[in-house]
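Before we start, here is the structure in question, set down as structure tokens.
Right after this comes subunit A.
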Amino acid sequence: MAVLLELRDCRLAYPSDRKNQPDRLALAVDELTLREGDRVALLGRSGAGKSTLLRHLRDGLADSASWCPQQAALVPQLKVFHNIFAGALERHSGFANLKNLLLPSPRFREEIATLAQPLGIRELLWTKAEELSGGQKQRVAIARALYQRKPVLLADEPVSALDRRQGRDILDLLSRRHGTSVIAMHNASLALEVCNRVIGLGDQRVLFDSPVDQLDPDTIERLYR
Partner candidate 1 sequence: MRYLTALLALLVSFGGHAADTQRPQFTFTAIPDQNEAELVRRFQQVADYLSGELGVEVRYIPVKSYPAAITAFRNNQVQLAWFGGLSGVQARRAVPGSEAIAQGYEDQFFKSYFIAHGSTGIEPADTLPQAVAGRTFTFGSKGSTSGRLMPEFHIRETFGESPGEVFSRVGFSGDHSRTIALVQSGAFEVGAVNYAVWDKAVASGEVDTDQVSVIWTTPEYADYQWTVRGDIDAQFGDGFKKKLTAALLAIDDRAILDSFPRSKFVPADNDDYRAIQQTAESIGLLSDF
Partner candidate 2 sequence: MTGFWGQARSLRKLTFWFAAIAAACLAFADIDITTRSPGHELWRMATGLVTPRIDDPQQWLDAVITTLTFSLQGVVLAAALGFVLAVFYRRAWVRILAAALRSVHEVFWALIFIQVFGISTLAGVLAILLPFSGTLAKVYGEQLEEIDPAPARAVQSGDRQSVSHFFYTRLPLALYAMRHYTAYRMECAIRSSVVLGFIGLPTLGFHLETALRTGDYGAASALLFTLLALVYSLRFWFRAGLLWLLVPAAFIVRPISANWSAANLAQFLRDCIPAPLRHDWPLEKTGRWLAWLGEQVASGAWNTALLAQIALVLTGLFALLASTLNSSHFVSGMARRTGDGFLLVLRSLPEYLLNFVGLIILGPSMLPAIIALTLHNGAIIGHLLGRHSDEIEPPAIPTGPLGRFAYHYVPTLYQRFLAYCFYRWEIIIRETAMLGILGIPTLGFYIDSAFQFLRFDVALILIGVSAGMTMGADFISQRLRRNLRMEAF
């Protein structure tokens, strides 16, 4: 399988908001390789460095990764339709984008309606994002990531606000649409169902990195102890 990204001896820091403040270490990675076809679940307690690693991967993969952030990060004043459409602004001309903002074109309406259907937000397309519930916002963020149509998916707790069944269905959908994915999760059993590789993070480093079928349940248990 082709290698997409290789990390070696990386020391990742929290992004600091002040220039003169020393960076705090978030995660040290000795070696990590991402190959095509990997379905990686990032596990670890909060603060273990999952988001930091995802951000770093995003910088490394640049244009080939779709991105689904932890907080939905929607534009509250815009309709759901436009929030989803914003995922793929690079794909269209600036003129088409601006026109679609004022006068949504039938082609994009069709595309996005089809996309929204399985996520259960088709009826919400013409609602303003600020009027949505937490779960609805998360599904819109997922739709926006899907609409980016990139080969790799990077997602940070994408289903945290959904119930287990819904979450599973959506993770399945995400996996089907992307050849490769790295998803940070807090629900370990769900991770084991949909992923083929698990990376455990803790104490600012990578504790283990193994295929799902070689994983020992105790290892995961230890992660959260």
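Here is how the candidates were picked: all candidates are chains of the complex that A comes from, given by their letters.
Throughout what follows, a residue touches a chain if its C-beta (ideal position, glycine included) is under 8 Å from a C-beta of that chain, and two chains touch if they have at least 3 such contacts; residues count from 1.
What you see is a predicted model; the values in this text were computed from it and never measured.
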| item | value |
| --- | --- |
| Neighbour of subunit A by the touch rule, complex-wide, chosen among 1 or 2 | 2 |
| Subunit A - residues contacting candidate 2, complex | 58-59, 62-63, 65, 67-69, 71-78, 82, 85-87, 89-90, 92, 94, 97-98, 101, 141, 144, 148 |
